[in-house]
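Shown here: the complex without one of its protein chains, the others still in place.
Then we have chain A:
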Amino acid sequence: MICENYTNIRKILLFRPHDLRDIMSFHTHKTSIEEGDTLMLYLSPSSLLTITVNSLTKNKHGATVENILQTTQGALKVRNLIGQKYGSRIELSKGSAYALHPTPELWTVTLPHRTQIIYTPDISMILFQLELRPGCIVIESGTGSGSLSHALIRAIKPSGHLYTFDFHEHRASVARSEFQSHGVGDFVTVAHQDVCQNGFGSEVERKADAVFLDLPHPWEAVPHAVNAMKDSGGRLCSFSPCMEQVQRTCEKLRGLGFVEISTLEVLIKEYQVSARTMSVMDLDSINANDNGPNAVWKDPLKIVSCNAPLTLAGHTGYLTVATLPPLLSRVPIDSVNGTNQG
């Protein structure tokens, strides 16, 4: 415990003063907005923004100016957010908005894309299938845009740790600073490393409870994943958009003694709910003696309709999940490639 606190302090001291206050934003809830906070500005169900509360900003000439944000509901002077309560209504010139706590889910829909990202329905299933809970050590590769990472961190903190790897140096460093500014830097280690080539490193050897792979060649990382996992076994999940990747990965998993190998797909459907009025024709009162077309109507009916969206994501990726049994119960068929035989 003491050791942990000490690292906390060391890291905090390295920051500029406003980052010190910012440190808690994704980690804990607080009542009022302060300078440096990251928050989500909710304008409408389809319009959300992530903003960092900096009263001042630099304009294109490099001069320090008042930070004013243009939104669909009108201009927002960022300084005015300070002191407001989270979840309260912010009046804007053409309407209003709500300032919300950042959550991994809102972050997923607002984050700057550096790669293709994984969305909440898949993320939820990944967390569930990996059996994550506070205290777990989890490995993720690659880091990508950090959409999944935020949710992984939330599931395992405060006592767990996320080791996340990306072979793209810039992506790794941007993710690292993002985690810091989101106040979750203490729960994650970001490494710039090609895990297919070099594995996950000695730091995590036989330490992980769960491994997540989102790689172009996941099967190459599977033997390294076995090395990284605890002797007591653990769960592995691989996300691949293509079936060919899944087939090769499954083959590898079977060969290395994984059991409960299962491939699945999760899709979400969001319904459009609307109240409608439908006109009702009156066909009972037709008379043999009536002339010409004459529409007779009954009282209109009110219904609540629930429509599936016209278009939706019909495919994101296949999730392949598997269990690595404890060392003593493992039966690797693929003894040539088996890497972790005690």
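The rule is simple: a contact is a pair of C-beta atoms (placed from the backbone, for glycine too) under 8 Å apart; a residue touches a chain by one contact, two chains touch by 3 or more; residues count from 1.
In the analysis below, contacts and distances are computed from a predicted model.
Q: Name the chain not shown, per its UniProt record: "Peroxin-7", "DNA replication complex GINS protein PSF1", "tRNA (adenine(58)-N(1))-methyltransferase non-catalytic subunit TRM6" or "ubiquitinyl hydrolase 1"?
A: The chain we cannot see is recorded in UniProt as "tRNA (adenine(58)-N(1))-methyltransferase non-catalytic subunit TRM6".
Q: Out of A:95, A:158, A:241 or A:300, which residue would touch the omitted chain in the full complex?
A: Missing-chain contact among the listed residues: A:158.
Q: Decide which residue listed in A:65, A:243, A:280 or A:296 touches the omitted chain of the complex.
A: Here the residue in touch with the unshown chain is A:243.
Q: In the full complex, which of A:68, A:267, A:280 or A:296 touches the chain missing from this view?
A: Here the residue in touch with the unshown chain is A:267.
Q: Considering the whole complex rather than only what is displayed, give the residues of chain A touching the chain that is not shown.
A: Output for chain A: 27-29, 42, 45, 85-89, 98-101, 103-105, 120-121, 123-125, 127-129, 131, 133-135, 151, 154-155, 157-159, 233, 243, 246-247, 250-251, 254, 259-271, 273, 275, 304, 306, 318, 320, 325-326, 328-331, 333.
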